[in-house]
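All protein chains but one are shown at their positions in the complex.
Should a chain be cited, it is by its letter among A and B, assigned in written order, with residues numbered from 1 in that chain.
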Amino acid sequence: MHARATILPLTLDRLTYARGGETLIDGISATIGPSSRTVVLGPNGAGKSLLLRLCHGLIAPTNGAVRWAGADAFGRQDVARRQAMVFQRPVLLRRSALANITYALSLQGRLGRSERPARARDALASVGLAHVAERPARVLSGGEQQRLAIARAAALKPDVLFLDEPTASLDPGACRAIEDAIRAIDAAGTKIIMTTHDLGQARRLADEVLFLCRGRLMEHTPAGEFFERPRTPQAAAFLRGDIVG
Amino acid sequence: MRLFETTRRAVMAAAMGAAIWGFAAPAGAQTTEKPFITVASTTSTEQSGLFKHLLPQFTEKTGIEVRVVAVGTGQALKIGERGDADVVFVHARSAEEDFVAKGFGVGRSDVMYNDFVLVGPKSDPAGVKGSRDAVKALQAIAGKKAPFVSRGDDSGTHKAELDLWKLAALDPKAGGNWYRETGSGMGPALNTAAGMDAYILADRGTWLSFKNRGDLAILVEGDDRLFNQYGIILVNPARHAHVKEKEARAFIDWVISPEGQAAIASYRIEGEQLFFPNASKKGA
(Lines give C-alpha, C1' and ligand atoms only; values in the text may rest on other atoms or scores of the structure.)
Protein backbone atom coordinates (compact mmCIF):
# COMPACT_ATOMS: atom_id res chain seq x y z
CA MET A 1 0.00 0.00 0.00
CA HIS A 2 2.76 2.46 0.82
CA ALA A 3 4.90 1.49 -2.11
CA ARG A 4 6.34 4.84 -3.16
CA ALA A 5 9.09 6.65 -1.35
CA THR A 6 7.65 8.78 1.41
CA ILE A 7 8.79 11.74 3.44
CA LEU A 8 7.65 9.93 6.58
CA PRO A 9 8.32 9.27 9.34
CA LEU A 10 7.66 12.66 10.85
CA THR A 11 9.89 13.34 13.81
CA LEU A 12 9.27 16.14 16.28
CA ASP A 13 12.37 16.96 18.23
CA ARG A 14 11.75 19.04 21.39
CA LEU A 15 9.43 21.18 19.26
CA THR A 16 8.72 24.49 20.97
CA TYR A 17 6.79 27.54 19.91
CA ALA A 18 6.40 30.69 21.93
CA ARG A 19 4.68 33.95 21.18
CA GLY A 20 4.53 37.07 23.27
CA GLY A 21 6.45 35.40 26.10
CA GLU A 22 3.94 32.57 26.30
CA THR A 23 5.02 29.03 25.45
CA LEU A 24 2.21 27.57 23.37
CA ILE A 25 3.94 24.36 22.26
CA ASP A 26 6.28 23.09 24.92
CA GLY A 27 9.06 20.70 23.98
CA ILE A 28 7.09 18.08 22.09
CA SER A 29 9.06 15.03 20.91
CA ALA A 30 7.40 12.26 18.96
CA THR A 31 7.79 10.09 15.91
CA ILE A 32 4.80 9.58 13.66
CA GLY A 33 5.06 6.68 11.25
CA PRO A 34 3.69 6.25 7.73
CA SER A 35 0.81 3.89 8.39
CA SER A 36 -2.27 4.43 10.54
CA ARG A 37 -4.43 7.50 11.12
CA THR A 38 -3.15 9.84 13.79
CA VAL A 39 -5.62 11.99 15.70
CA VAL A 40 -4.49 14.89 17.86
CA LEU A 41 -6.79 15.39 20.83
CA GLY A 42 -6.89 17.83 23.67
CA PRO A 43 -8.97 20.52 25.35
CA ASN A 44 -9.45 23.94 23.79
CA GLY A 45 -6.23 25.91 23.74
CA ALA A 46 -4.05 22.83 24.07
CA GLY A 47 -2.21 23.77 20.88
CA LYS A 48 -3.66 21.19 18.48
CA SER A 49 -4.03 23.50 15.48
CA LEU A 50 -0.70 25.10 16.23
CA LEU A 51 0.98 21.71 16.25
CA LEU A 52 -0.46 20.91 12.83
CA ARG A 53 0.72 24.24 11.43
CA LEU A 54 4.21 23.66 12.81
CA CYS A 55 4.32 20.16 11.33
CA HIS A 56 3.06 21.47 7.97
CA GLY A 57 5.74 24.17 7.97
CA LEU A 58 3.36 27.14 7.94
CA ILE A 59 5.14 28.59 10.94
CA ALA A 60 8.70 28.21 12.11
CA PRO A 61 9.36 26.68 15.53
CA THR A 62 10.96 28.82 18.21
CA ASN A 63 13.07 25.89 19.29
CA GLY A 64 13.50 22.29 18.31
CA ALA A 65 12.80 20.91 14.87
CA VAL A 66 10.35 19.18 12.58
CA ARG A 67 12.07 16.43 10.62
CA TRP A 68 10.75 14.51 7.66
CA ALA A 69 12.52 11.22 6.98
CA GLY A 70 15.24 12.45 9.28
CA ALA A 71 15.94 15.85 7.73
CA ASP A 72 15.09 19.31 9.09
CA ALA A 73 12.63 20.44 6.50
CA PHE A 74 11.35 23.92 7.37
CA GLY A 75 11.07 25.94 4.19
CA ARG A 76 12.00 23.09 1.89
CA GLN A 77 9.79 23.14 -1.20
CA ASP A 78 10.25 19.49 -2.16
CA VAL A 79 9.03 18.36 1.24
CA ALA A 80 6.24 20.92 1.36
CA ARG A 81 4.86 19.74 -1.98
CA ARG A 82 4.31 16.26 -0.61
CA GLN A 83 2.02 17.50 2.13
CA ALA A 84 -1.42 19.03 2.10
CA MET A 85 -3.66 20.59 4.68
CA VAL A 86 -7.39 21.10 5.06
CA PHE A 87 -8.23 24.00 7.34
CA GLN A 88 -11.09 24.29 9.75
CA ARG A 89 -12.54 27.05 7.62
CA PRO A 90 -11.46 26.16 4.10
CA VAL A 91 -10.44 29.03 1.84
CA LEU A 92 -11.90 28.41 -1.58
CA LEU A 93 -10.94 30.63 -4.46
CA ARG A 94 -13.50 32.64 -6.39
CA ARG A 95 -13.65 30.27 -9.29
CA SER A 96 -15.36 26.99 -10.13
CA ALA A 97 -15.01 23.92 -7.93
CA LEU A 98 -13.02 22.22 -10.66
CA ALA A 99 -10.75 25.23 -11.14
CA ASN A 100 -10.00 25.27 -7.41
CA ILE A 101 -8.47 21.82 -7.80
CA THR A 102 -6.65 22.40 -11.10
CA TYR A 103 -5.19 25.56 -9.53
CA ALA A 104 -3.74 23.51 -6.67
CA LEU A 105 -2.42 20.97 -9.14
CA SER A 106 -0.73 23.66 -11.21
CA LEU A 107 0.98 25.01 -8.08
CA GLN A 108 2.19 21.55 -7.18
CA GLY A 109 3.57 21.21 -10.69
CA ARG A 110 3.64 17.45 -10.76
CA LEU A 111 1.04 17.03 -13.51
CA GLY A 112 1.09 18.58 -16.97
CA ARG A 113 -1.61 21.06 -17.89
CA SER A 114 -3.59 18.54 -19.93
CA GLU A 115 -3.66 15.91 -17.20
CA ARG A 116 -5.00 18.19 -14.47
CA PRO A 117 -8.72 18.32 -15.34
CA ALA A 118 -9.06 14.53 -15.33
CA ARG A 119 -7.33 14.24 -11.96
CA ALA A 120 -9.50 17.05 -10.60
CA ARG A 121 -12.70 15.40 -11.81
CA ASP A 122 -11.65 12.12 -10.21
CA ALA A 123 -11.07 13.90 -6.92
CA LEU A 124 -14.45 15.63 -7.10
CA ALA A 125 -16.16 12.33 -7.87
CA SER A 126 -14.45 10.66 -4.93
CA VAL A 127 -16.13 13.09 -2.52
CA GLY A 128 -19.45 13.00 -4.39
CA LEU A 129 -19.15 16.46 -5.92
CA ALA A 130 -18.88 15.54 -9.60
CA HIS A 131 -22.17 17.31 -10.32
CA VAL A 132 -20.98 20.70 -9.05
CA ALA A 133 -17.67 20.77 -10.91
CA GLU A 134 -18.54 23.86 -12.93
CA ARG A 135 -20.30 25.68 -10.12
CA PRO A 136 -18.59 28.58 -8.34
CA ALA A 137 -16.94 27.20 -5.21
CA ARG A 138 -18.22 30.04 -3.05
CA VAL A 139 -21.89 29.20 -3.61
CA LEU A 140 -21.57 25.60 -2.36
CA SER A 141 -22.98 24.66 1.05
CA GLY A 142 -20.70 24.46 4.09
CA GLY A 143 -20.45 20.67 3.89
CA GLU A 144 -19.81 20.77 0.15
CA GLN A 145 -17.15 23.43 0.60
CA GLN A 146 -15.36 21.27 3.17
CA ARG A 147 -15.56 18.24 0.88
CA LEU A 148 -14.22 20.33 -1.99
CA ALA A 149 -11.33 21.43 0.23
CA ILE A 150 -10.64 17.78 1.02
CA ALA A 151 -10.89 16.81 -2.65
CA ARG A 152 -8.47 19.62 -3.51
CA ALA A 153 -5.97 18.33 -0.96
CA ALA A 154 -6.49 14.69 -1.97
CA ALA A 155 -6.02 15.44 -5.66
CA LEU A 156 -2.44 16.37 -4.85
CA LYS A 157 -1.90 12.75 -3.72
CA PRO A 158 0.26 13.93 -0.84
CA ASP A 159 2.29 11.66 1.40
CA VAL A 160 0.66 13.34 4.38
CA LEU A 161 -2.66 15.10 4.74
CA PHE A 162 -3.27 17.35 7.75
CA LEU A 163 -6.87 18.08 8.66
CA ASP A 164 -7.67 20.71 11.27
CA GLU A 165 -11.15 20.13 12.73
CA PRO A 166 -12.53 19.14 9.32
CA THR A 167 -16.10 18.69 10.56
CA ALA A 168 -16.43 21.58 12.99
CA SER A 169 -19.87 23.17 12.64
CA LEU A 170 -21.16 20.67 10.09
CA ASP A 171 -24.35 18.67 10.42
CA PRO A 172 -24.14 14.88 11.04
CA GLY A 173 -24.83 13.94 7.42
CA ALA A 174 -22.04 16.18 6.18
CA CYS A 175 -19.73 14.80 8.89
CA ARG A 176 -20.30 11.25 7.73
CA ALA A 177 -19.49 12.16 4.11
CA ILE A 178 -16.27 13.74 5.24
CA GLU A 179 -15.26 10.82 7.43
CA ASP A 180 -15.87 8.51 4.45
CA ALA A 181 -13.66 10.73 2.33
CA ILE A 182 -10.90 10.63 4.95
CA ARG A 183 -11.02 6.82 5.08
CA ALA A 184 -10.83 6.66 1.27
CA ILE A 185 -7.79 8.95 1.20
CA ASP A 186 -6.11 6.84 3.85
CA ALA A 187 -6.89 3.72 1.84
CA ALA A 188 -5.29 5.31 -1.22
CA GLY A 189 -2.02 5.60 0.67
CA THR A 190 -1.97 9.02 2.27
CA LYS A 191 -1.00 9.37 5.89
CA ILE A 192 -3.73 11.19 7.86
CA ILE A 193 -2.91 13.53 10.75
CA MET A 194 -5.93 15.39 12.05
CA THR A 195 -7.37 17.24 15.00
CA THR A 196 -10.92 16.99 16.21
CA HIS A 197 -12.93 18.04 19.22
CA ASP A 198 -15.48 15.29 18.49
CA LEU A 199 -14.62 12.25 20.61
CA GLY A 200 -16.98 10.04 18.63
CA GLN A 201 -15.17 10.95 15.47
CA ALA A 202 -11.84 10.29 17.15
CA ARG A 203 -13.00 6.80 18.18
CA ARG A 204 -14.20 6.12 14.64
CA LEU A 205 -11.10 7.33 12.83
CA ALA A 206 -8.08 7.14 15.12
CA ASP A 207 -5.47 4.42 14.99
CA GLU A 208 -3.24 6.35 17.36
CA VAL A 209 -3.79 9.39 19.52
CA LEU A 210 -1.58 12.33 20.46
CA PHE A 211 -3.11 13.92 23.55
CA LEU A 212 -2.04 17.51 24.20
CA CYS A 213 -2.66 19.63 27.23
CA ARG A 214 -1.34 23.20 27.63
CA GLY A 215 1.11 22.74 24.80
CA ARG A 216 2.63 19.57 26.22
CA LEU A 217 2.35 16.08 24.77
CA MET A 218 0.74 14.04 27.56
CA GLU A 219 0.15 10.77 25.75
CA HIS A 220 1.09 9.20 22.44
CA THR A 221 -0.65 5.82 22.40
CA PRO A 222 -2.65 3.49 20.17
CA ALA A 223 -6.27 4.57 20.02
CA GLY A 224 -7.75 1.50 21.72
CA GLU A 225 -5.44 1.88 24.67
CA PHE A 226 -6.02 5.65 24.95
CA PHE A 227 -9.78 5.35 25.08
CA GLU A 228 -9.77 2.31 27.42
CA ARG A 229 -6.90 3.09 29.78
CA PRO A 230 -5.76 6.70 29.65
CA ARG A 231 -2.46 7.02 31.50
CA THR A 232 -2.73 10.60 32.70
CA PRO A 233 -5.39 12.13 34.92
CA GLN A 234 -5.80 14.95 32.36
CA ALA A 235 -6.67 12.47 29.61
CA ALA A 236 -9.02 10.60 31.90
CA ALA A 237 -10.78 13.84 32.83
CA PHE A 238 -10.90 14.88 29.16
CA LEU A 239 -12.52 11.57 28.20
CA ARG A 240 -15.07 11.96 31.01
CA GLY A 241 -15.99 15.35 29.56
CA ASP A 242 -14.65 17.35 32.51
CA ILE A 243 -13.18 20.74 31.84
CA VAL A 244 -9.43 20.36 31.66
CA GLY A 245 -7.17 23.36 31.74
CA MET B 1 14.71 55.62 -6.68
CA ARG B 2 11.74 53.33 -6.65
CA LEU B 3 9.40 56.24 -7.21
CA PHE B 4 11.34 57.50 -10.18
CA GLU B 5 11.34 54.02 -11.65
CA THR B 6 7.59 53.84 -11.16
CA THR B 7 7.10 57.20 -12.82
CA ARG B 8 9.27 56.19 -15.72
CA ARG B 9 7.33 52.99 -16.15
CA ALA B 10 4.08 54.92 -15.93
CA VAL B 11 5.20 57.20 -18.73
CA MET B 12 6.28 54.31 -20.91
CA ALA B 13 3.08 52.39 -20.30
CA ALA B 14 1.00 55.47 -20.97
CA ALA B 15 2.77 56.16 -24.23
CA MET B 16 2.38 52.55 -25.28
CA GLY B 17 -1.30 52.53 -24.38
CA ALA B 18 -1.80 55.74 -26.28
CA ALA B 19 -0.19 54.25 -29.35
CA ILE B 20 -2.47 51.22 -29.18
CA TRP B 21 -5.59 53.36 -28.82
CA GLY B 22 -4.60 55.09 -32.03
CA PHE B 23 -3.48 58.51 -30.92
CA ALA B 24 -1.44 60.15 -33.61
CA ALA B 25 2.16 59.08 -33.26
CA PRO B 26 3.79 62.34 -32.25
CA ALA B 27 7.31 62.09 -33.61
CA GLY B 28 7.78 62.28 -37.35
CA ALA B 29 4.07 62.32 -37.89
CA GLN B 30 4.05 65.52 -39.90
CA THR B 31 4.74 63.65 -43.11
CA THR B 32 1.54 61.66 -42.96
CA GLU B 33 -0.93 64.00 -41.29
CA LYS B 34 -1.90 67.56 -42.02
CA PRO B 35 0.97 69.91 -41.18
CA PHE B 36 0.28 72.02 -38.14
CA ILE B 37 1.90 74.69 -36.04
CA THR B 38 1.38 75.53 -32.40
CA VAL B 39 0.68 79.12 -31.44
CA ALA B 40 0.94 80.28 -27.85
CA SER B 41 -1.49 83.11 -27.45
CA THR B 42 -3.61 84.89 -24.92
CA THR B 43 -6.99 84.13 -23.50
CA SER B 44 -8.28 87.45 -24.79
CA THR B 45 -7.75 86.56 -28.44
CA GLU B 46 -9.05 83.01 -28.02
CA GLN B 47 -12.07 83.85 -25.93
CA SER B 48 -13.10 86.79 -28.02
CA GLY B 49 -13.67 84.28 -30.83
CA LEU B 50 -11.12 85.92 -33.14
CA PHE B 51 -9.22 82.70 -33.78
CA LYS B 52 -12.36 80.79 -34.70
CA HIS B 53 -12.96 83.48 -37.29
CA LEU B 54 -9.40 83.84 -38.50
CA LEU B 55 -7.75 80.42 -38.51
CA PRO B 56 -10.10 78.51 -40.84
CA GLN B 57 -9.39 81.10 -43.55
CA PHE B 58 -5.64 80.54 -43.19
CA THR B 59 -5.94 76.76 -43.03
CA GLU B 60 -8.12 76.69 -46.12
CA LYS B 61 -5.60 78.73 -48.07
CA THR B 62 -2.42 76.93 -46.99
CA GLY B 63 -3.47 73.54 -45.66
CA ILE B 64 -1.64 74.32 -42.42
CA GLU B 65 -3.56 73.67 -39.22
CA VAL B 66 -3.04 76.14 -36.39
CA ARG B 67 -3.27 74.83 -32.83
CA VAL B 68 -3.75 77.57 -30.30
CA VAL B 69 -2.75 77.22 -26.68
CA ALA B 70 -4.47 80.14 -24.98
CA VAL B 71 -2.92 81.26 -21.72
CA GLY B 72 -1.84 84.52 -20.08
CA THR B 73 0.80 86.57 -21.90
CA GLY B 74 3.43 85.72 -19.30
CA GLN B 75 2.85 82.00 -19.67
CA ALA B 76 2.60 82.23 -23.46
CA LEU B 77 6.04 83.81 -23.59
CA LYS B 78 7.34 81.10 -21.25
CA ILE B 79 5.96 78.41 -23.55
CA GLY B 80 7.75 80.07 -26.45
CA GLU B 81 10.94 80.38 -24.44
CA ARG B 82 10.92 76.62 -23.74
CA GLY B 83 10.29 75.92 -27.41
CA ASP B 84 6.87 74.39 -26.89
CA ALA B 85 5.24 76.56 -29.54
CA ASP B 86 6.26 77.77 -33.00
CA VAL B 87 4.70 81.22 -32.79
CA VAL B 88 3.89 83.56 -29.92
CA PHE B 89 0.96 85.95 -30.42
CA VAL B 90 0.51 88.19 -27.39
CA HIS B 91 -0.02 91.73 -26.14
CA ALA B 92 2.69 93.07 -23.84
CA ARG B 93 5.02 95.17 -25.89
CA SER B 94 7.95 95.55 -23.54
CA ALA B 95 7.89 91.87 -22.54
CA GLU B 96 7.77 90.93 -26.23
CA GLU B 97 10.74 93.13 -27.03
CA ASP B 98 12.59 91.62 -24.12
CA PHE B 99 11.74 88.14 -25.44
CA VAL B 100 13.29 88.99 -28.80
CA ALA B 101 16.29 90.72 -27.25
CA LYS B 102 17.08 87.59 -25.24
CA GLY B 103 17.06 85.56 -28.43
CA PHE B 104 14.00 83.47 -27.61
CA GLY B 105 12.17 84.84 -30.63
CA VAL B 106 12.91 86.59 -33.92
CA GLY B 107 11.24 89.37 -35.90
CA ARG B 108 8.41 90.76 -33.81
CA SER B 109 5.65 92.37 -35.89
CA ASP B 110 2.72 94.50 -34.84
CA VAL B 111 -0.52 92.83 -35.84
CA MET B 112 -3.45 94.75 -34.46
CA TYR B 113 -4.73 96.54 -31.44
CA ASN B 114 -7.82 96.72 -29.44
CA ASP B 115 -8.39 98.65 -26.29
CA PHE B 116 -9.01 98.14 -22.65
CA VAL B 117 -12.15 99.38 -21.02
CA LEU B 118 -12.77 100.17 -17.39
CA VAL B 119 -15.79 98.15 -16.37
CA GLY B 120 -17.71 98.69 -13.16
CA PRO B 121 -21.09 98.48 -11.47
CA LYS B 122 -23.86 100.64 -12.93
CA SER B 123 -24.31 102.23 -9.51
CA ASP B 124 -20.75 103.59 -9.97
CA PRO B 125 -19.81 104.48 -6.37
CA ALA B 126 -16.62 106.25 -7.53
CA GLY B 127 -18.51 108.38 -10.03
CA VAL B 128 -16.24 107.74 -13.02
CA LYS B 129 -18.87 107.05 -15.66
CA GLY B 130 -18.40 108.90 -18.91
CA SER B 131 -14.87 110.02 -18.14
CA ARG B 132 -12.22 109.59 -20.84
CA ASP B 133 -9.39 109.72 -18.32
CA ALA B 134 -8.54 106.24 -17.09
CA VAL B 135 -5.88 107.47 -14.66
CA LYS B 136 -8.20 109.93 -12.94
CA ALA B 137 -10.83 107.21 -12.77
CA LEU B 138 -8.46 104.89 -10.94
CA GLN B 139 -7.59 107.66 -8.52
CA ALA B 140 -11.29 108.17 -7.83
CA ILE B 141 -11.81 104.45 -7.24
CA ALA B 142 -8.86 104.33 -4.85
CA GLY B 143 -10.14 107.45 -3.10
CA LYS B 144 -13.50 105.78 -2.45
CA LYS B 145 -11.83 102.44 -1.71
CA ALA B 146 -14.42 100.96 -4.08
CA PRO B 147 -13.86 97.26 -4.78
CA PHE B 148 -11.47 96.67 -7.67
CA VAL B 149 -10.62 93.26 -9.14
CA SER B 150 -7.17 92.78 -10.63
CA ARG B 151 -6.09 89.84 -12.80
CA GLY B 152 -2.90 89.52 -10.78
CA ASP B 153 -1.59 86.88 -13.18
CA ASP B 154 1.23 88.62 -15.02
CA SER B 155 -0.88 88.74 -18.16
CA GLY B 156 -0.80 91.54 -20.72
CA THR B 157 -3.94 93.02 -19.23
CA HIS B 158 -2.48 92.85 -15.74
CA LYS B 159 0.68 94.58 -16.92
CA ALA B 160 -1.39 97.31 -18.57
CA GLU B 161 -3.36 97.79 -15.36
CA LEU B 162 -0.18 98.10 -13.29
CA ASP B 163 1.15 100.70 -15.72
CA LEU B 164 -2.02 102.74 -15.20
CA TRP B 165 -1.67 102.59 -11.40
CA LYS B 166 1.90 103.80 -11.82
CA LEU B 167 0.67 106.75 -13.88
CA ALA B 168 -1.86 107.44 -11.14
CA ALA B 169 1.03 107.46 -8.64
CA LEU B 170 -0.78 104.99 -6.45
CA ASP B 171 0.05 101.67 -4.88
CA PRO B 172 -3.32 99.94 -4.76
CA LYS B 173 -2.03 97.09 -2.61
CA ALA B 174 -1.12 99.52 0.16
CA GLY B 175 -4.64 100.72 0.80
CA GLY B 176 -6.57 97.87 2.39
CA ASN B 177 -8.70 95.11 0.99
CA TRP B 178 -10.75 96.95 -1.64
CA TYR B 179 -8.11 95.89 -4.21
CA ARG B 180 -8.36 92.18 -4.90
CA GLU B 181 -5.99 90.13 -7.01
CA THR B 182 -7.67 87.00 -8.34
CA GLY B 183 -4.69 85.43 -10.09
CA SER B 184 -6.90 84.24 -12.90
CA GLY B 185 -7.72 84.74 -16.56
CA MET B 186 -9.85 87.56 -17.93
CA GLY B 187 -13.08 85.54 -17.86
CA PRO B 188 -12.79 84.26 -14.30
CA ALA B 189 -11.74 87.73 -13.14
CA LEU B 190 -14.84 89.19 -14.81
CA ASN B 191 -16.96 86.52 -13.13
CA THR B 192 -15.46 87.61 -9.80
CA ALA B 193 -16.04 91.29 -10.51
CA ALA B 194 -19.64 90.59 -11.52
CA GLY B 195 -20.14 88.70 -8.28
CA MET B 196 -18.70 91.52 -6.14
CA ASP B 197 -19.94 94.54 -8.13
CA ALA B 198 -16.32 95.59 -8.48
CA TYR B 199 -14.43 97.70 -10.97
CA ILE B 200 -12.10 95.89 -13.34
CA LEU B 201 -9.89 96.61 -16.32
CA ALA B 202 -10.83 94.32 -19.21
CA ASP B 203 -9.92 94.01 -22.84
CA ARG B 204 -12.81 94.98 -25.05
CA GLY B 205 -12.84 91.70 -26.98
CA THR B 206 -13.35 89.50 -23.96
CA TRP B 207 -15.86 91.96 -22.50
CA LEU B 208 -17.96 91.94 -25.68
CA SER B 209 -18.11 88.17 -25.85
CA PHE B 210 -18.57 87.79 -22.08
CA LYS B 211 -22.02 86.63 -21.09
CA ASN B 212 -22.19 86.72 -17.30
CA ARG B 213 -22.08 90.51 -16.97
CA GLY B 214 -24.42 90.82 -14.02
CA ASP B 215 -24.70 94.50 -13.13
CA LEU B 216 -21.46 95.52 -14.84
CA ALA B 217 -21.13 98.01 -17.69
CA ILE B 218 -18.38 99.92 -19.49
CA LEU B 219 -17.75 103.14 -17.55
CA VAL B 220 -14.52 104.52 -19.02
CA GLU B 221 -13.23 104.08 -22.57
CA GLY B 222 -11.45 105.95 -25.32
CA ASP B 223 -8.34 107.00 -23.37
CA ASP B 224 -5.20 106.69 -25.51
CA ARG B 225 -3.52 105.02 -22.55
CA LEU B 226 -5.99 102.15 -22.84
CA PHE B 227 -4.52 101.23 -26.19
CA ASN B 228 -3.60 97.51 -26.38
CA GLN B 229 -1.11 96.42 -29.03
CA TYR B 230 -0.77 92.81 -30.16
CA GLY B 231 2.44 91.46 -31.60
CA ILE B 232 3.44 88.22 -33.27
CA ILE B 233 6.85 86.57 -32.93
CA LEU B 234 8.49 83.51 -34.46
CA VAL B 235 10.08 81.30 -31.80
CA ASN B 236 13.79 81.30 -32.56
CA PRO B 237 14.54 78.26 -34.78
CA ALA B 238 18.23 78.67 -34.03
CA ARG B 239 17.47 77.87 -30.40
CA HIS B 240 14.86 75.20 -31.03
CA ALA B 241 15.59 73.16 -34.13
CA HIS B 242 12.17 71.52 -34.15
CA VAL B 243 10.35 74.83 -34.71
CA LYS B 244 8.43 74.55 -37.97
CA GLU B 245 9.92 77.69 -39.40
CA LYS B 246 8.43 77.47 -42.88
CA GLU B 247 4.85 76.92 -41.75
CA ALA B 248 5.20 79.36 -38.86
CA ARG B 249 6.52 82.09 -41.18
CA ALA B 250 3.68 81.38 -43.59
CA PHE B 251 1.24 82.05 -40.74
CA ILE B 252 2.95 85.22 -39.58
CA ASP B 253 3.22 86.52 -43.15
CA TRP B 254 -0.44 85.84 -43.75
CA VAL B 255 -1.58 87.52 -40.54
CA ILE B 256 0.26 90.74 -41.43
CA SER B 257 -0.63 90.55 -45.13
CA PRO B 258 -3.45 92.72 -46.46
CA GLU B 259 -5.62 89.61 -46.64
CA GLY B 260 -5.03 88.61 -43.03
CA GLN B 261 -5.43 92.19 -41.85
CA ALA B 262 -8.74 92.45 -43.67
CA ALA B 263 -9.87 89.23 -42.03
CA ILE B 264 -9.07 90.68 -38.60
CA ALA B 265 -10.92 93.89 -39.38
CA SER B 266 -13.99 91.96 -40.50
CA TYR B 267 -14.46 90.20 -37.17
CA ARG B 268 -17.37 91.68 -35.29
CA ILE B 269 -19.55 90.88 -32.33
CA GLU B 270 -23.02 92.43 -32.38
CA GLY B 271 -21.85 94.72 -35.15
CA GLU B 272 -18.90 96.00 -33.15
CA GLN B 273 -15.37 95.65 -34.48
CA LEU B 274 -13.08 94.10 -31.83
CA PHE B 275 -9.60 94.33 -33.29
CA PHE B 276 -8.04 97.02 -35.45
CA PRO B 277 -5.26 95.80 -37.76
CA ASN B 278 -2.14 97.97 -37.81
CA ALA B 279 0.58 95.70 -39.17
CA SER B 280 2.03 98.40 -41.43
CA LYS B 281 3.59 99.99 -38.33
CA LYS B 282 6.38 97.46 -38.10
CA GLY B 283 7.80 97.09 -34.64
CA ALA B 284 11.17 95.99 -33.37
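FYI, a residue touches a chain if its C-beta (ideal position, glycine included) is under 8 Å from a C-beta of that chain, and two chains touch if they have at least 3 such contacts.
Following the convention adopted for this analysis, contacts and distances are computed from a predicted model.
Trainee: Refer to UniProt and select, among "Glycine--tRNA ligase beta subunit", "NADH-quinone oxidoreductase subunit J", "HAD-IC family P-type ATPase" or "Tungstate transport system permease protein", the name of the complex member that is left out.
Mentor: "Tungstate transport system permease protein"
Trainee: Taking the entire complex into account, which one of B:L50, B:A70, B:I200 or B:I233 touches the absent chain?
Mentor: B:A70
Trainee: I'm checking contacts with the chain that's been left out. Which of A:V40, A:M85 or A:I182 qualifies?
Mentor: Once the missing chain is taken into account, the touching residue is A:M85.
Trainee: Touching the hidden chain in the complete assembly: which of A:A30, A:L58, A:A184 or A:L199 does that?
Mentor: Selected residue, touching the omitted chain: A:L58.
Trainee: Can you say which of A:A125, A:V139, A:A188 or A:A236 touches the chain missing from this structure?
Mentor: Within the whole complex, the residue contacting the unshown chain is A:V139.
Trainee: List the residues of chain A that touch the chain left out of this view.
Mentor: 53, 56, 58, 77, 80-81, 83-85, 87, 90-91, 93-95, 103-104, 107-109, 135-139
Trainee: Need a quick check: the contact residues on chain B for the chain that isn't drawn.
Mentor: 2-3, 6-7, 9-11, 13-18, 21, 23-24, 26-27, 38, 43, 47, 51-52, 67-71, 82-84, 184-188, 190-191, 194, 206, 209-213, 240, 242
Keep in mind that, in the parts below, only the chains that are shown with their structure count from here on.
Trainee: Whole-Å distance, chain A centre to chain B centre, using C-alpha means?
Mentor: 77
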